[in-house]
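Written below as structure tokens is the structure these notes are about.
Yeah, one chain of the complex is gone here, protein chain that is, but the others are all in their spots.
By letter and in written order, the chains are A and B; residue numbering begins at 1 in each of them.
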Amino acid sequence: MQKILKENPTTILLTAALAAALAHFGGWGDTWVFILAALGVIPLAGYIGSATEALAHYTGPKIGGLLNATLGNAAELIITLVAIREGLLELVKASITGSILGNLLLVMGTSMLLGGLKNGSQRFDRKQAGNYAVLLAMTIMALVIPSFFGHSMGDEGSVGVETLSLGVAGVMIVLYVLGIIYSLKYNNSPISAGQEETSHSKPTYSKTAAVIVLVIATLGVVLLSELLVGAVESVVSQFGLSEFFIGIILIPIVGNVAEHLVAVQAAIGNKMELSIEISLSSSLQVALFVSPLLVFISLAMGHPLTLMFNPFELVSLGAGVVIAALVSMDGESNWLEGASLLAVYLILGLAFFLLPVAIQ
Amino acid sequence: MQKILKENPTTILLTAALAAALAHFGGWGDTWVFILAALGVIPLAGYIGSATEALAHYTGPKIGGLLNATLGNAAELIITLVAIREGLLELVKASITGSILGNLLLVMGTSMLLGGLKNGSQRFDRKQAGNYAVLLAMTIMALVIPSFFGHSMGDEGSVGVETLSLGVAGVMIVLYVLGIIYSLKYNNSPISAGQEETSHSKPTYSKTAAVIVLVIATLGVVLLSELLVGAVESVVSQFGLSEFFIGIILIPIVGNVAEHLVAVQAAIGNKMELSIEISLSSSLQVALFVSPLLVFISLAMGHPLTLMFNPFELVSLGAGVVIAALVSMDGESNWLEGASLLAVYLILGLAFFLLPVAIQ
Partner (left out) sequence: MQKILKENPTTILLTAALAAALAHFGGWGDTWVFILAALGVIPLAGYIGSATEALAHYTGPKIGGLLNATLGNAAELIITLVAIREGLLELVKASITGSILGNLLLVMGTSMLLGGLKNGSQRFDRKQAGNYAVLLAMTIMALVIPSFFGHSMGDEGSVGVETLSLGVAGVMIVLYVLGIIYSLKYNNSPISAGQEETSHSKPTYSKTAAVIVLVIATLGVVLLSELLVGAVESVVSQFGLSEFFIGIILIPIVGNVAEHLVAVQAAIGNKMELSIEISLSSSLQVALFVSPLLVFISLAMGHPLTLMFNPFELVSLGAGVVIAALVSMDGESNWLEGASLLAVYLILGLAFFLLPVAIQ
């Protein structure tokens, strides 16, 4: 028991998952349900991640890369799909933005801060990281450019806006498939970085165990997402928080803590290159895979999600991607750079928090 | 005959040039005139290019560089001058934007895609390409910054806007002259890249033949431009396309196909550095030479063109130049990067296409 906790400290949060169910059925109030469900998602997302890695080990690097690239964001995908069903489209778009920002500013910042404090100035091969950063910059620009055209095309639901969103989603999925083909050919994938590195170690689970863990953890995330999303509106109105703030800051953190820890640990272990690649590759997955998938599924669900981001999301994404590109192409990091990345994230968070609920 | 077609496959399009005249005088309708005239410009622009190169061979590298830098965009310059005379100012501004975007996204993307498919991951000396990219970034920012001030200064035709446009055009021309002086001194020109490389081969024409070809091809472009521009408004109203779409996508492609082919061929021949330099240098020529020239000539023509770009042009140029700078400073390209550049171009094209005609 103690050994498990030491190896995976988030395991203790499984009790939160159970407590969330109790809170829901015991009528503890939506606030408790929200907090406990959010905490409960963290370890389950971690289990999905480690089970996927174990499976990847058995299937070999090629199919393994594919598994990592598709299941890497499973927890967030499930939460956002439940949110789409409930019609919380602003929350979904905010969580796409927040997931990219979290990877580029929060995770990269924490990695460089802690890695720098531990190891001093850290150099890394700028070539690979720069390559990923350039791909990411292009992808995110492609993702957000249509937002600048949306307002001139009419309302959210107009045919032009919907067509453009579907077009962008289609182009993104094609790029994603090309990215997978590229990674199968060169064994070096901009959309599933870090996988190779970790696959050398012995897998945590046997093949069967991995599948069972994957299924159970996924079901758990589905149930907790129902509780979480069901409680959002009540929390929003009670605390004066906005759907937007919850989507852009809270959801992405909850859904990705496990993945984030891997990047930070790599930085502390002086593998800054790996750490940066995980952050960039995780953002690429969100832009190229999660967001188009949400567009298509939401259309099928009858709550069509458009890729029209609000000005706050656009400014944040623009700033985030330029900063991440500069940092990645720089070839060197230190704790001051990490602190600056966190400062940008902090200021964005403060601004999102202070935005009046009405206009978000 | 077959040999000519093999060496220069666009020669066959000369028949389109003749057919355009037939269509015009035979009353085939404006759509046919437009399409045939557009196709007909392609080979003629190519002849202007090869005749210029041949002349450059005889005049030596210094005057040759000057010739390339001034005649390199002759076809586009002629089309836009005719458009100015007809008062199609939005089309002209769109074609300036589209020409820069076409070089940075379409040509660079196609080059990296095909070059990467043929040669795998391609490295290039980032120093020179980076240098050009930095110059281009500054130039384009200088070109568009005034657009942000225009709206606060009053209407399109106000004194402030006109003064600022002339000021910017003046600064651009001075930078252009400095660029030429720089290239004469260092034999390495950011505004006529690729010329040296090609001048080693035997010229296609004798000196006299080159002059004759240049004159005839130029006259041909002038005539076809008249037909093309004359048919634009009819095509616009008939197909629901916008002046803006024609200016930003069609005109730049038609006027630069020949030049584009050179860049793509260089990439396929694994000379990625040369390919990138041609794209960047071609964009620099448009920003530093074509656009100020249009401002000055349009003033003399009584249809003053201001350098106030619309928000769609600004967003596209901003995205294009940041992406091109990152790609050029990266030092390595692969087909996935090329595909991403094309994806950005495609999404922009789709957005331009879907923009309602009214607001463009």
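Convention: a residue touches a chain if its C-beta (ideal position, glycine included) is under 8 Å from a C-beta of that chain, and two chains touch if they have at least 3 such contacts.
Every value quoted in this text rests on a predicted model; they were computed, and no experiment measured them.
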| item | value |
| --- | --- |
| Contact residue for the chain not shown (choose from A:Leu55, A:Ile180 or A:Val344) | A:Val344 |
| Touching residues (missing chain, whole complex) on subunit B | 127, 130-131, 133-135, 137-139, 141-142, 145-146, 148-149, 152-154, 160, 163-164, 167-168, 171-172, 174-175, 178-179, 182, 186, 190, 322, 325, 329 |
| Touch list for subunit A against the chain that is not drawn | 121, 311-312, 315-316, 319, 322-323, 326-327, 329-332, 334-337, 339-341, 343-344, 346-348, 350-351, 354-356, 359 |
